[in-house]
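One protein chain is absent from this view; the other protein chains keep their places.
Just so it is clear, A, B and C label the chains in written order, and each chain counts residues from 1 on its own.
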Amino acid sequence: MLDLMTGNAAAAKAAMLARVEVIAAYPITPQTSISEKLAEMVANGEMNAKYIKVESEHSAMAALIGASYIGARTFTATSSQGLALMHEMLFWAAGARRPVVMPVVSRALGPPWNIWTDHMDVMGERDTGWMQLFCENNQETLDLILIAYRVAEDKEIMLPAMIIEDGFILSHTFEKVDVPAIEEIDFYLHPFNPDVKVNFRKPRRYGSLVMPDWAMEFRYNNALAMEKAKKKWVEAGIAFKKAFGRDYSSLVELYRCEDADVALIISGSAAGTAKVAADRMRERGRKVGVAKLRTFRPFPTEELLRLGESVRTIGVFDRSYTFAQGGAIYGEVRNALYPLASDVKVKGYIGGLGGRDITEAEFEKMFEDLLAIARSGSMTKDVEWVALKDGSWRWF
Amino acid sequence: MPRLTVPKEELVSKGHSGCAGCGATLLARMCLKALGPKTVINSPACCWSVVQGVWPRAALKVPVIDNAFECTGAVSSGIRAALDAKGIEDVTVVGWAGDGGTVDIGLQALSGAIDRRTDFIYIMYDNEAYMNTGIQCSGCTPLYAWTNTTPGGKNQEWKQVSKKPIMEMLIPNGIAYGATVSIAYPEDLVAKVKKAKSIRGTKFIHALSSCPPGWKIPSSKSVEVARLATQTGIFPLYEYENGAYVLSKDVKTKPVEEYLMSQGRFKHLTPAMIAEVQRRVDEDYAALKAKCKGAGASG
Amino acid sequence: METYRDLPQSTYSLQTTESVRTGTWRTFRPIIDTKKCTRCYTCWKFCPDVSIELREEGDYPKVDYDHCKGCGICANECPTVAITMVREDSIC
Partner (left out) sequence: MIEIRFHGRGGQGAVVASELLARAAVMNRLHAAAFPFFGVERRGAPVTAFCRIDLKPIRTHSEIYFPDYVVVLDPDLVSMTNVLQGLKPDGALLINSAKESCDLQHVKWGKVATVDATSIALKYGLGSENAPIVNTAIIGAFSKICPQVPLESVIESIMKASPGDKRANAEAAKEAFETVKGVW
């Protein structure tokens, strides 16, 4: 049924719909209201989960790994500094193949101390072995958490997943969200019943000390699972469309790219703004498109190559910076498109750091910039900081 | 007729990789005799992570979940919550960690678990330094002791302060039961671990666990030196429950010198240093006795 | 176990450590003199390596030389000094 709710409320609702059994959460702006909503639902009996009030995010993830080894479906949520504190345990959950699902309400990492959104926190965790998906709106936050459990707990995958909603811009923004009935979700998402869990009749040591002779092969199996997850996300997306009508059957959602001269690759809430800007440009006869990269891990290399076959000038908008060559997504997109390097131009745009608002006007400027590159065939700068106070960008 | 004074069942396998004479392996063997097979242990990085052996082998005959260094308290809460969520009862959840993993890096998670009144037994095997990484000073390293990070040297840089009073720190935090145990008194140990099993809430067991390489003693003296620790009052055996302290064995009969001089890590102690250790031990022992009344678990 | 395909999905143990012959670690081995032994089982109780075997209460303790590391605790703790530590005769 349709309801008006914030992104955080949608995340908490998804946990309830997924019949989560163990929650361990620690407050941090802007994630906190997820923890509060969960505590309220548990207290009112709306959720029949055990809620562990841990004393740190590090302990939150540790507790859930323990709980998952017993066979319980687990859930937590965090942001920024909390996610960074969890870093050690993120590797642990992935290596232990424990399918924890965690919404991350993305927020800048200090200093400078900043409670607003950017993707520096989540990009810092891209090598931990977690699946990472970005949400454009609160509906996606709810839907992707449910799909995430189905993929994460798939016996061939058994990898944890991060569902990323932008701090404040989504977490504290009320939007219409269609909330499926829990019985419908029970049909889509079966109870968690892992093969690998504590069994008193066959006592085992979980974790173990693996020497150089086999450690690499265990890590290779992790890598294979992440590769296999691409197909699993598409299958689970198709099944979700059949059950609830909303289409998540692609890792990259192409918006008006079929005949586009240029396209902008973008993740998160700003994708919506970029789509509106693209529509405006289309009204003025400019053929531009938006490629919303929903699934960052596993990285959709194949879908991006197909995009590069049709669109020869591609921009990548990052709300992160890697202190190397541009933003995180930009680097990985150029890497993926390397086979098409001679025909495709890829430009990186960095913006929206520390909660800086990104407007439709700025996206139109980026599209104009990309169109100029497409026409001239030359690119003066590979990476540009958008709306940086350097005197060049005028605010209208 | 000869009879066994501790349960016969063995839940530790032969062939584990403990050093010859390791106190912590004997301790695990005794604790598991009291805990029994329906036990799930979680353990951080510590000697026991290596003692259990290399994959695909494992030395304990109960389920063990490895965790990161800081997490024993938190993982224990997670395991108990999941067992409750799944309606699985009659399982003893045990957090099994070393001294550094408890009083230093793991203190926050332990304090959190106690504050949450998680129902589990936390057993700290105290070999009084970070032994797995090669004998570095920890919060439980005793006054004046040598370790590789308190090597003495020209500036007399031995351990400058006494052991962290972990029991006194955790009692006000809210443990339901606390006890000190030693590998030299296995019957007392088994009785206390069984008692801890019967109590709900967080139970803390502080176990003295001698370490031949770390204490610089012959491996054959592992039990004897642990016994001396209690006989000199350095490691008294007692229990705490609901505000009441109970002295398990009032056997403080020997001077601390006998304990100190039995170990290479103390052989540099001067008479003045020994006297200071004796003074502190007498003071602490008297304070403990003042708090103690009544009979304990082992009667 | 030849390739990554043979591995379990995650790192959990598959067997105990019983097959590891830690007996080869020792330099000295304990010899129990059953004439002096009163079967008080102190040696069995204090063995860190579970290497003193007792099938039934009442049996004499027997050393499992495949696993005994020769730490010497049993000899040190035996109340009737029935156990002596003898240097391992080197096989080569």
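Note that in this section contacts are C-beta pairs under 8 Å (C-beta built on N, C-alpha and C of every residue); 3 or more make two chains touch, one makes a residue touch a chain.
Nothing here was measured: the structure is a model prediction, and the numbers come from that model.
Engineer: Could I get the residues of chain C that touch the absent chain, sorted low to high?
Structural biologist: Touching the chain left out of view, chain C contributes residues 21-22, 24-28, 69-72, 88, 90-92.
Engineer: Please output the residues of chain B touching the missing chain, sorted low to high.
Structural biologist: 17-20, 50, 54, 212-213, 218-220
Following the convention adopted for this analysis, only the chains that are shown with their structure count from here on.
Engineer: Which integer distance in Å separates the CA centroid of chain B from that of chain C?
Structural biologist: 24
Engineer: Quick one: report the Å distance separating chain A from chain B, using the average Cα coordinate of each chain.
Structural biologist: 44
Engineer: So what's the Cα centroid distance for chain A and chain C, whole Å?
Structural biologist: Roughly 54 Å separates the two chain centres.
Engineer: Give the residues of chain A touching no fewer than two other chains, as numbers and ranges.
Structural biologist: 204-208, 210, 214
Engineer: Hunt down the residues of chain B that sit against at least two other chains at once, touch-wise.
Structural biologist: In chain B, the residues touching two or more other chains are 52-53, 55-56, 58, 61.
Engineer: Spell out the residues on chain B that touch chain A in their complex, using ranges where they run on.
Structural biologist: 37-38, 40, 42, 49-50, 52-56, 58, 60-68, 70-71, 73-79, 81-86, 88, 91, 108-109, 111-112, 115-116
Engineer: Flag every residue of chain A that touches chain B in the complex, lowest number first.
Structural biologist: 21-22, 24, 49-50, 52-56, 58-60, 62-72, 74, 88-89, 92, 198-200, 203-211, 214
Engineer: Mind listing the chain A positions that touch chain C in their complex?
Structural biologist: 95-97, 158, 195-196, 204-208, 210, 214, 217-218, 220-221
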